[in-house]
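With one protein chain held back, the other chains of the complex are shown just where they sit.
A and B label the chains in the order they appear, each numbered from 1.
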Amino acid sequence: MSSEVVQLQRRLDGVFVEAALLGGMVPNDFVLVGNEWSAERSVVMQELLQSTLPRQQWPQSLHWDWRRKAPELRLLEAAGFGIVCERQWQGVMLTKSASYVAKLAPDKGKPLVYVDFLEVAPWNWAIPEVGGSGRFRSVGSSLLWRAVEQSEEEGFRGRVGLHSLPQSEVFYERVFGMTPLNRDSAKQNLLYMELSADQAAKLLEKGK
Amino acid sequence: MAAKRTMTLNLTDAEMGALEELSEKKELSKTAILRQALRLYQMVDARIERGDKFFFEDETKAKAEVMVL
Partner (left out) sequence: MVNINKSRGPSRDWLLGAADIEDGCRSVSVGGLAAELGMLSSGTTRIKPAFGRLIEFARRNQGLTVEKLAERADVDLAAILEIETDDRAVPEERTVYQLAQALCLPQAKLMELAGLATPKPETSRAALKFAARSEPASKLTRDEREAFEEFVKVLDESSDGA
């Protein structure tokens, strides 16, 4: 397991606190995450059911279960990353390094890091309609940044690919500079997006 | 990074050639190419064991199953 220090902004007072971004998560870690987040998930679900917020605007990861993803970490190509702060998992990400190759020219066919799953803890979700403003901000951003770093470490020059949930498409394009490619019928018609080596270099420069 | 162990590989000229060609094409070191190959092999094997089937599809949409042990 590897550990590096990252900064998370606490929404309450805007203060940046130190958190640990852990790599090399094992199956049992995903089980712990699933268990840790399940109670809050139920709470949010109840609140949403009682609210007038239309379903399309509900957090699209509401029904996920990280325990189901645990076996995937046994494969060499899989890597699990998580951010721990105040002794709780604030966000978790699962990447794959041999399942996908780049579709974007001029690097078509070259390997990339594929983000299979990424989620921030339910208590960090910003859903003002039900009073959920979220404890920590930019958890998702920090994790995705780590995926770009992983890609560099693998020799993939920062190339990253993912299928975006509809709510997040704008985020990947504007914050990371990812290029939307196609709606993938093999993946529930989600938009497949890629970060090229050039864009990755620009991103890492911008974020220094 | 986890502790690493060293292995020596004896490759034929053809194998080394293929390795170098892939290395250049994918812009990866030869070691990285072999790592990717191992990851890919393990992943495919795991899915086949699960009962999934591995196919190639050509431009005419004709599917041909890839037999991998």
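One rule holds for everything that comes next: a residue touches a chain if its C-beta (ideal position, glycine included) is under 8 Å from a C-beta of that chain, and two chains touch if they have at least 3 such contacts.
The structure displayed is predicted, hence computed values, not measured ones.
*Asks:* For the chain that's not shown, point to the residue among A:M25, A:A79 or A:L162 touching it.
*Replies:* Among A:M25, A:A79 or A:L162, only A:L162 touches the chain that is not shown.
*Asks:* Pick out the residues on chain A that sit against the missing chain.
*Replies:* The missing chain touches chain A at positions 1-7, 9, 16, 21, 26-28, 31-32, 34-36, 38-39, 41-42, 45, 57, 59-65, 67-68, 70-71, 74, 93, 115-120, 124-127, 134, 137-138, 140-142, 144-146, 149, 162-165, 167-168, 170-171, 174-175, 187-188, 190, 206-208.
Going forward, only the chains that are shown with their structure count from here on.
*Asks:* Averaging only over C-alpha atoms, locate the centres of chain A and chain B and give their separation in whole Å.
*Replies:* Centre separation, chain A to chain B: 27 Å.
*Asks:* Per the contact definition, I'd like the list of chain A residues that touch chain B in the complex.
*Replies:* 2, 24, 75-77, 96-99, 109-111, 154-157
*Asks:* Where on chain B does chain A make contact in their complex?
*Replies:* 1-2, 25-29, 32, 35-36, 38-40, 42-43, 46
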